[in-house]
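Missing here: one protein chain of the complex. Every other protein chain is in place.
Residue numbering begins at 1 within each chain, and the chains themselves are lettered A and B in the order written.
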Amino acid sequence: MSIEVRNISKTFGSFKALDNVSLTVKAGELVALLGPSGSGKTTLLRIIAGLEQADPGSGEILLNDEDVADRHVSARGVGFVFQHYALFRHMSVFENVAFGLRVKRRRERPSKAFIRQKVHDLLKLVQLDGLAGRYPHQLSGGQRQRVALARALAVEPRVLLLDEPFGALDAKVRKELRSWLRRLHDELHITSVFVTHDQDEALEVADQVVVMNRGKIEQVGTPDEVFHQPATEFVMHFLGDVNTFHGRVNQGMVQFSELELPFPENRQQIVGDARVFVRPYDVTIDTKTNGLPALEAKVVRVHSAGPLVRVELLTKANQYLTSEISQERFATMNIRPESTVYVRPRHIRVFAGREG
Amino acid sequence: MAGSIALRTKRASAYRPIASTGESLLTRTILITIALATLALFLVLPLVLIFTEALKQGLGAYFAAFTTPDARSAIRLTLITALIAVPLNTVFGVAAAWAIARFEFKGKSILITLIDLPFTVSPVIAGLLFVILFGTRGWLGPWLQEHDIRIIFAVPGIIIATLFVTFPFVARELIPLMQAQGSEEELAALTLGASGFQTFWRVTLPNIKWGLIYGIILTNARAMGEFGAVSVVSGHIRGQTNTMPLHIEVLYNDYQTSASFAVASLLAFLAVLTLVVKSIVEWKNARSHAQAAREAEQGDHQ
Partner (left out) sequence: MLPGFGLSMGFTLLYLAFLVLIPLGGLVLYTSTRITWGEFWSRAVTDPRVVAAYKLSFGASLIAAVLNGVLGLIIAWVLVRYEFWGKRLVDAIVDLPFALPTAVSGIALTTLYARTGWIGRLFDPLGIQIAYAYPGIVLALVLIGLPFVVRTVQPALEDLEQDMEEAASALGATRWQTFYRVILPNIMPSLLTGFSLAFARAWGEFGSIYFIAGNMPFKTEITPLLILIRLEQFDYVGATAIGVVMLVAAFFLLLLINLLQWWSRRHQAS
């Protein structure tokens, strides 16, 4: 089932949480809403669920092309998974998962045997069979979140919405659980939207990533697109480390720090002041010049513990920048602090203006 | 199990009324109406009635009710009782709270249960306890008679019974307050060279000031208003062993309704005053909490 959000705004007092946001999620997709806190991602998710009302008259929410703005959360058929699980503390795992089936109207309520079978199937699906009799406080954080997921799936929702589903877990469990969620989605193919502030989580799990900032959508795209072709400075900064230069654009070339480079993917016509961005792994280092345009820089520090070697550099123009090179390449170069090197940006992205 | 109602630090309730989990306007209206009607019927109306009845026969009659010899004697006895019971129980409350909130020891829960006892024991049984001890046919009765000491049906009995009924209030206010505050500040003062007494006076007391004030005011209101326990030990000797509540009873049974309500209005006023103090204290607490939270937040941003 598809989700369509059209021109939704939401204000809390004087704070504009969502500013005329539109978004389409195709049926069967797994979409991440990514952004810093206060960007409006959770508000958007809660409005889709019906837990929050959009500003009156501001727009529409369509589930499968049907406007559900006036429909109460209990009638929207969405599954919602909360950051802090929101398990019913006084109910066992079984009772938690069965809740949604037991509160159905008598006419629609399945038989006891059916409920028992269904709950056990779901617990097997989330790999918790055998824990049906436990109470939430007897479970680990990861187990609780899987119960919450099973509980949301029990009512066979048309859409699954997850609010920072792994936010309260420690790093290791988090990683396990997110690849498990991806596999689960591939099995069930239920249209899902999850909120996260963790870029790795969004890039690893989602089909589409929606980057949000200050109540607006900055970019929608596949993980590859948002990472390699960021549409805005914000996306560039938010997804990974980046070196920033001030420069000027002149006839399709950008000048910055004694360098003049062409920039091919020039979507807007930029003239005059510009800002130039280079990812650390796109900064190559050589110990001598080889004719190509390069900046002379001095090595400040070397961090070699890790899959890549991080080299912190200071250019002649007194600007710091960071480069990431492979261990193999590092081994061939013999660089140490105070060495003089020549750095060359491999891929640059240029945005107009002085300040971001 | 506490029978006392401790001060609450009002949290900005996490509950946000929103459409998805709220009730319909009709349900809300019905519930608010039931709540307000209950409080009006049980609390506001009696309060209004007390002052109306007291002033029914004019201001002259109202003030005359306080100037009869019996009334004066009752007011004097009530003041004396409160003057003795309140300071003693305040000292006890502070000492008990210090021991319970600042130290770990075996039998702490038994001690707390003992302190809560007056809340669970009927005031009449509280009176009975002292009659059995000091009454003419009680354990110490014959000895007291020999030495011509009167406790039951005399002022000492009234004071002792009042002490018993009101001793938990200060302790009950302070214990949760001091437990919540922890002892870090006091330990810091000690490491800076303050003596035990200086630490208490300069660090502990300013921190518990408002809770202590409310505890004292509440103890005072209960000491002045105690009826059941005092009824048992007083003997109702007019002009001698009648406190204000007992005087109210005498007047009421004599069909001197207006005079009875006049005296009652003094105690009712004291009760309202107690509530006002409680509201102020809670408001001050909430404000200092909010301020602390704000300062902490600003600290984070710097």
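Points worth noting:
The definition used in the following text is that a contact is a pair of C-beta atoms (placed from the backbone, for glycine too) under 8 Å apart; a residue touches a chain by one contact, two chains touch by 3 or more.
The structure presented is a predicted model; accordingly, all values stated were derived computationally and were not measured.
Chain A residues in contact with the hidden partner, per the touch definition given at the top, are 49-51, 72-75, 78-80, 82, 84-92, 99-100, 103-104, 135, 137, 148, 151-152, 154-155.
Interface residues of chain B with the unshown chain, by the touch rule above, are 1, 3, 5, 8, 11, 13-17, 20-21, 23, 27-28, 31-32, 34-36, 38-39, 41-47, 49-50, 53, 91-92, 94-96, 98-99, 102-103, 105, 111, 114-115, 117, 119-125, 127-133, 135-139, 160, 163-164, 167, 183, 186-187, 190, 196, 199-200, 218, 221-222, 224-228, 231-232, 245-246, 248-249, 252, 257, 260-261, 264, 267-268, 270-272, 274-276, 278-279.
Just so we're on the same page, only the chains that are shown with their structure count from here on.
Between the Cα centres of chain A and chain B there is a gap of 57 Å.
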